[in-house]
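Excluded from the complex is one protein chain; the other protein chains are retained at their positions.
Chain naming follows the written order as A and B, and within any one chain the residues start at number 1.
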Amino acid sequence: MRFKFSILALLLEVIIIVLFGIFVEYDTSDVSQTLYPFFQDVHVMIFVGFGFLMTFLKKYGFSSVGINMLIAAFGLQWGTLMQGFWHMERGKIHVDIKSMINADFSTATALISFGAVLGKTSPVQMLILTILEITIFACNEHLVTKTLQATDVGASMTIHVFGAYFGLAVTLVLYRPGLKNKHENEESTYHSDIFAMIGTLFLWLFWPSFNSAIASEPIYQTNAIVNTYYSLAACTVVTFALSSLVDQRGKFSMVLIQNATLAGGVAVGTCADLSIHPFAAVCIGSIAGIISVLGYHFLTPLLASKLNIQDTCGVHNLHGLPGILGGIAGIVVTAVKEEAR
Amino acid sequence: MRFKFSILALLLEVIIIVLFGIFVEYDTSDVSQTLYPFFQDVHVMIFVGFGFLMTFLKKYGFSSVGINMLIAAFGLQWGTLMQGFWHMERGKIHVDIKSMINADFSTATALISFGAVLGKTSPVQMLILTILEITIFACNEHLVTKTLQATDVGASMTIHVFGAYFGLAVTLVLYRPGLKNKHENEESTYHSDIFAMIGTLFLWLFWPSFNSAIASEPIYQTNAIVNTYYSLAACTVVTFALSSLVDQRGKFSMVLIQNATLAGGVAVGTCADLSIHPFAAVCIGSIAGIISVLGYHFLTPLLASKLNIQDTCGVHNLHGLPGILGGIAGIVVTAVKEEAR
Partner (left out) sequence: MRFKFSILALLLEVIIIVLFGIFVEYDTSDVSQTLYPFFQDVHVMIFVGFGFLMTFLKKYGFSSVGINMLIAAFGLQWGTLMQGFWHMERGKIHVDIKSMINADFSTATALISFGAVLGKTSPVQMLILTILEITIFACNEHLVTKTLQATDVGASMTIHVFGAYFGLAVTLVLYRPGLKNKHENEESTYHSDIFAMIGTLFLWLFWPSFNSAIASEPIYQTNAIVNTYYSLAACTVVTFALSSLVDQRGKFSMVLIQNATLAGGVAVGTCADLSIHPFAAVCIGSIAGIISVLGYHFLTPLLASKLNIQDTCGVHNLHGLPGILGGIAGIVVTAVKEEAR
């Protein structure tokens, strides 16, 4: 049993090597590096952002940043293949900087789910979960963007909502009554909270790149950058305000500052590339902050006690609820645009 | 009283939302992303650089990185409006990547002042200070760059000197004799010193972007990058040398390495975009290192004991003195250029 993980991981890497040998080729049609800075920002978010965000638990610090790296490194290869199978030309998957951005995106779903099940799964389980989730994600993404022709530039629905509820479903399946008493592991220390801020800040700072990286035109890309920038700023001010409000002694809650400040990036994702007006961006960010703080304060304890869903990092409040808000905002914006025509 | 901060922060965000609704629009005249990597570097400096630089105090680690985030997120929205009012076209403020860089710049003044008053102010006081300082900064910047037509690409004077002396004035106002005994809070620990190095390094690394981001032509931008790169390198070698020299046992001082190594970026700011020759850049950097180390070693204790100015993070030595050196260097360079004509 000791070798189970090693054998599985090596086997998967051999399969990947074989499939790469058969299917993967360079895409030489566009060799410009204009997307490269966007790719690097997303890359930092996936490995440093998600990795360090989960270091706040004092007992899982190293395993969260380590397993995060394992999932992401495996997932980006698997994602390249799964997404590539939907876009093959003459039987070949073509990789370039844009496909690398999409491969990184696909790992985000597994990493969000990892946040819900942190401390309850073994590395073997995480590898299997990653395979399943990225495979389903690639099919779902193809369905949404190609078949339904829906627009979701920042992937509020396809990544954030999908990853959050996938993770919550898994945590429900993994539920065992004994876990309720393991709460002492779910504590943070002074230094682990500062480590987590590294994750928070790199996610927060590079979120405009996440929401704009795959926008189709420069003007939409600039819109997405500007909207995400202001949405996150508004969300942060609201989060600090509400964090102090819901606390008994008026203190700031570290877990809220680490997480709810990011909800503005999720919520503005679906309509980020549209000309929604910076005013709408700060409104969406503010509402996202309110929803996320209330979710952490009231909903998470309820989910754990009533529904046996133990959401370790609170991904429901950071990705689930703000992602749904993003979907609704997208529908409203599109309806208003149609109206205006 | 417990709700004072929450009410103020929410009220300010509502005011911002209203003003955004009335005044702010996208600038669609230039949608190129050439400035975006520069923006992201500055963005990292503001949130990670300034935030972590102040984590060296063992008791203020989390509050410094957290409040830094609050000030910057609020400040960039306020700065957008204050700077925008001076550049309105047909009654509208136009935002794009360049205006986002300027909004980030405006928050730097408040963050520098925060370094001087760290540990002495409440979040409410910091919000009020940020409003005041960014408003005055926007007026002052307009006066210097538009009315006086002075060149200050790296903002040595308009940001660094302004922020430092504003903060010192506030710390003088906030002075209470009892604070003198609170020195035990002003200590660092082993780990808090390594956290602070994260801030130092990201400021140090991206300073070439700070000094070149708003340069008017590619050639001036490249000059600013090259000059800042070499100025900082020279400053660092000199700082290590003098740090060992002024220490009783010849040891390196962590506070000097964390702070004085950055003085070269401040000092070369005003004339960074000019063809001052790389030789001048290494000279300015070396002198900045000398001034900053001597300031930390001799001047800061004097200010505290004689003038009751307790400069928590030593912003006078990192931003004040090197900024003045930058202003002088700018005058000398311009005078020499005039002479040569």
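We take it that a contact is a pair of C-beta atoms (placed from the backbone, for glycine too) under 8 Å apart; a residue touches a chain by one contact, two chains touch by 3 or more.
Note that the structure is predicted; figures quoted are calculated from it, not measured.
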Message: With the missing chain put back, one of A:I17, A:A169 or A:A335 would touch it. Which one?
response: A:I17
Among B:I131, B:V226, B:L294 or B:V332, the residue in touch with the chain that has been omitted: B:V226
Query: Among B:T236, B:N259, B:S292 or B:Q310, which residue is in touch with the absent chain?
result: B:T236
- request: Kindly note down the residues of subunit A that lie in touch with the hidden chain.
  value: 2-3, 5-6, 9-10, 12-13, 16-17, 20-21, 24-26, 28, 31-33, 36-37, 40, 43-44, 47-48, 51, 55, 61-62, 65-66, 69-70, 73-74, 76-77, 80, 95-97, 100, 123, 191, 195, 198
Message: For subunit B, which positions touch the chain that isn't shown here?
response: 34, 37, 41, 190-191, 193-194, 197-198, 201-202, 204-206, 209, 218-219, 221-223, 225-226, 229-230, 232-234, 236-238, 240-242, 244-245, 249-250, 252, 254, 257, 261, 275, 277-279, 282-283, 286
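FYI, only the chains that are shown with their structure count from here on.
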Query: For the sequence-identical pair subunit A and subunit B, what is the superposition rotation angle on Cα atoms, to the nearest 5 degrees?
result: 120
